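Here is the structure we will look at.
Apart from one protein chain that is not included, each protein chain of the complex appears where it belongs.
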Amino acid sequence: MKAINESAPAGKANFINTMTQKLGPLLGLIVLIIIVSVLNPSFLEPLNILNLLRQVAINALIAFGMTFVILTGGIDLSVGAILALSSALTAGMIVSGIDPILAILVGCILGAVMGMVNGLLITKGKMAPFIATLASMTAFRGLTLVYTKGNPITGLGDNHLFQLFGRGYFLGIPVPAITMIITFAILFIILHKTPFGRKTYAIGGNEKASLISGIKVDKVKVMIYGLSGLLAALAGAILTSRLNSAQPTAGTSYELDAIAAVVLGGTSLSGGKGRIFGTLVGALIIGTLNNGLNLLGVSSFYQMVVKGIVIIIAVLLDRKKSA
Amino acid sequence: MKAINESAPAGKANFINTMTQKLGPLLGLIVLIIIVSVLNPSFLEPLNILNLLRQVAINALIAFGMTFVILTGGIDLSVGAILALSSALTAGMIVSGIDPILAILVGCILGAVMGMVNGLLITKGKMAPFIATLASMTAFRGLTLVYTKGNPITGLGDNHLFQLFGRGYFLGIPVPAITMIITFAILFIILHKTPFGRKTYAIGGNEKASLISGIKVDKVKVMIYGLSGLLAALAGAILTSRLNSAQPTAGTSYELDAIAAVVLGGTSLSGGKGRIFGTLVGALIIGTLNNGLNLLGVSSFYQMVVKGIVIIIAVLLDRKKSA
Amino acid sequence: KPAKKENLKDIKIGLSVSTLNNPFFVSLKDGVIKEAKSLGMEVKVVDAQNDSAKQINDVEDLIQQGVDLLLINPTDSAAISTAVQSANNINIPVITLDRSADKGKVEALVASDNIKGGEMAAEYIVDQLGEKVQVAELEGVPGASATRERGKGFHNVADTKLTVTAKQAADFDRTKGLTVMENLIQANPDIKAVFAHNDEMALGAIEAINSSGKDIMVIGFDGNDDALNAIKAGKLEATVAQQPQLIGKLAVDAGRDVVQGKKVEKMIPAPLKLVTKE
């Protein structure tokens, strides 16, 4: 009797726990938005919100892929370099006369291939993901510089669709934001509603057991690193359109922002635990921070300090809640 | 009886395994040296070797601290930022008239304190080391920029001892190289001959079991992150003396080189396994690569590609051998 | 659409800088702020940290804050174009500093002539050491317009009158200048002079040369305080001095004129000056 009485509140506490765990990052975002908009009401202007969404799209897309990678217990440091290399290759194709949309498509495939190289190093080569992608990051960045000779690639013409891709609007919403939302929806379904998603969690939760359960761990991992590369390339295409050029140094340290978004979204770096919705929220937190601090006129040096501290606080609060 | 007979060859195979494991990185270094010096004999000139040692010192010192951190299963992304901040603070003190050697000492202590902040975030705050040090990296870097206003700090005077520290020679050997070797010797003893070292391995091998065995896991970790910060600051002092100024952007992405050195030296990123001698060799490999590729006149773009590929090959070979 | 504003006190300037981790741009920013202050205008500063994508976001954020005038120091000339176009779309005038924008309507570019500067450096070496001596080149951040243009100017002269035996990127960074130079000396023992694309790298290179015990002449670019001191001390041979404060000031002045409806020159050069010990 006693035990049952006691366990009832425990069940409730559990429920509250999971709810705050799920909502934790979202609450953080809301608090942040309130603070920023009190300090500078122009933050909430529709134009700025649309702006923000467009700014967030690139980091969010990369972070979506990173979420899958981190869920398997891995990490992908090469996303920024993949973005740069695929962007350069895409721009190169466009300059050489290939249809821009086709070029973007091919660029995304090349990005996926680069990601799969990571996956192969990690699975077949049995390298730690950190070191494999650190090395490939260096190599891809080098290749980008070799290919571009260190110069930006310009002269991408004025194909309307191509320009729309990074700069345009559809029904008043920036196209990059639309791309982000559609991608999110697709990935959400894959992660939470299909066997592939289950496998992703399973590998991160217990790789050995997954193997014994007949999951083709290596294959799934290669696909996931491929996905990460693909999304980095997609983000790269948006950037190429926004900058109307391919920059050899594009994407430098984007991996860190993407990882920060994933972690702020509550996904555990040790794998097996987390949600892609959290990542979207995490990317929005970072974006709001960047945009908000700019709007508040905080100097870029202090911005870094604030960003570091906000990440720490957010993660600490999250730990507290789930503890 | 049976068991003993059978285990004898196992013991031998084991011995060979550990030997190749221990020598693996060293063999790699030797092969690399042979290749480079065949292609350009001036590599082996004493002056160049001394040069190389001096160049390697900074990365090696940081990587020594990183070895301890990685052995516990952690990671420290903030070392480059700690280097920059402590270097700026040290330079600030010198400019304000404090004795340079005292300033270096205080700077190292400050570096240790910054490292301990990481340690506390990780232990008391239960943050993943990756994210804790990523956040503190951002914050420390921001503080450096705030403190220096983005400008280098110069006018460090011409105290002889201070200049010696980064630029001088002792018995014909560059002082940074001597600092590196002495530090190595001390850390080697700590890691392999003292209870503290044993605990470092134990925590990385199985944190829960270590805790239950009465090890003050949190305390040891805080000390280790402190050590990492201390060594980053020491490396920073050398750099400050070499550049005769503190640079706000100093140390950017040094963490990656340090981690690469540790991993090339055969230490496992999952903790509990590895040796500090390997790290010294790893740092020498990276140094030889940088120096050698320059001597061979390889363009800096291709250098990056080569560096990435060499890291991959080295790690793959190491895996093969130890498998 | 921002109307012409007669009262300067109502004018809000947005300044987007490529990076503030470099004394050159800090001075440039200071020049802008000082001049604006003296005219009673308000300035909002954002720092792109050398990331073109961040710079576009920064400019959007400035526009959001309702600035009347944009001063942009592009991280990259090509990449900034779309941001300039966004400003054009809502008729906010744009002036670029130190580096140009490839596309979009820019009222004026205030900059040193980097190509000319590169040529000046090469010619100085020829004057001092004669033709065909071996020289090395320390390049700035690959792809940056300053790197390209200074390199171009330098080679305009050096390719015929000097022998460029080595060139490596050291990213406008003093630390890299040091290590890259150490290696260059080892690989090319007969170098007689070095042209560094900025002073930071030049100062790093000097430390490397000092510890090698060789006698190599170093020429920098920018003319920052450290470099001028080093020239006085006889460590640095010469620098092609820019006047970043002046660039900032000229940009504000041009901006004022634009907002008040006056005509301004498309290209406003800030004078370069070769500084040597004499």
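For reference, chains read A, B and C in written order, and residue numbers begin at 1 within each chain.
By our rule, a residue touches a chain if its C-beta (ideal position, glycine included) is under 8 Å from a C-beta of that chain, and two chains touch if they have at least 3 such contacts.
We adopt the following convention: contacts and distances are computed from a predicted model.
A single chain of the complex does not appear, and UniProt lists its protein name as "Ribose ABC transporter ATP-binding protein RsbA", one of "Transcriptional regulator", "Heterodisulfide reductase subunit A", "Ribose ABC transporter ATP-binding protein RsbA" or "Acyl-CoA dehydrogenase". Considering the intact complex, the chain excluded from display touches A, B. Within the complete assembly, B:G272 is the residue of B:G28, B:G107, B:G272 or B:G287 that touches the hidden chain. Note on the undisplayed chain: of the listed residues A:K126, A:K149 or A:R198, the one touching it is A:R198.
Touch with the chain omitted from the figure is made, among B:N40, B:N159, B:N206 or B:S299, by B:N206. Looking at A:P174, A:G236, A:G272 or A:G308, the residue that reaches the missing chain in the full complex is A:G272.
Listed by residue number, the positions of subunit B touching the unshown chain are 2-4, 6-11, 13, 189, 193-195, 198-199, 201-202, 205-206, 208-216, 272-273. Mapped onto subunit A, the interface with the missing chain covers residues 2-3, 6-7, 10, 189, 193-195, 198-199, 201-202, 205-206, 208-210, 212-215, 268, 272-273.
Throughout what follows, only the chains that are shown with their structure count from here on.
Separation between the centroids of subunit B and subunit C, computed from CA atoms only, is 35 Å. The distance from the centre of subunit A to the centre of subunit C, each centre being the mean of the chain's C-alpha atoms, comes to 34 Å. Taking each chain's centre as the mean of its C-alpha atoms, subunit A lies 30 Å from subunit B. Along subunit B, residues 145, 149-150, 300-301 each make contact with two or more other chains. Counting partner chains per residue, subunit C shows two or more touched chains at residues 20, 142, 169.
Residues 20-23, 25-26, 142, 166, 168-169, 173-175, 178-180, 182-184, 186-187, 189, 200, 203-204, 207, 210-212, 225-226, 229 of subunit C touch subunit B in their complex. Within the complex formed with subunit B, the residues of subunit A that make contact are 75, 121, 125-128, 130-132, 134-143, 145-146, 149-150, 256, 259-260, 263, 268-270, 299-309, 311-312, 315-316, 319, 323.
If you check the complex, the residues on subunit B that touch subunit C are 40, 42-43, 45, 47-48, 51, 54-55, 145, 149-152, 154, 167, 174, 239, 242-245, 247-250, 290-291, 294-297, 299-301.
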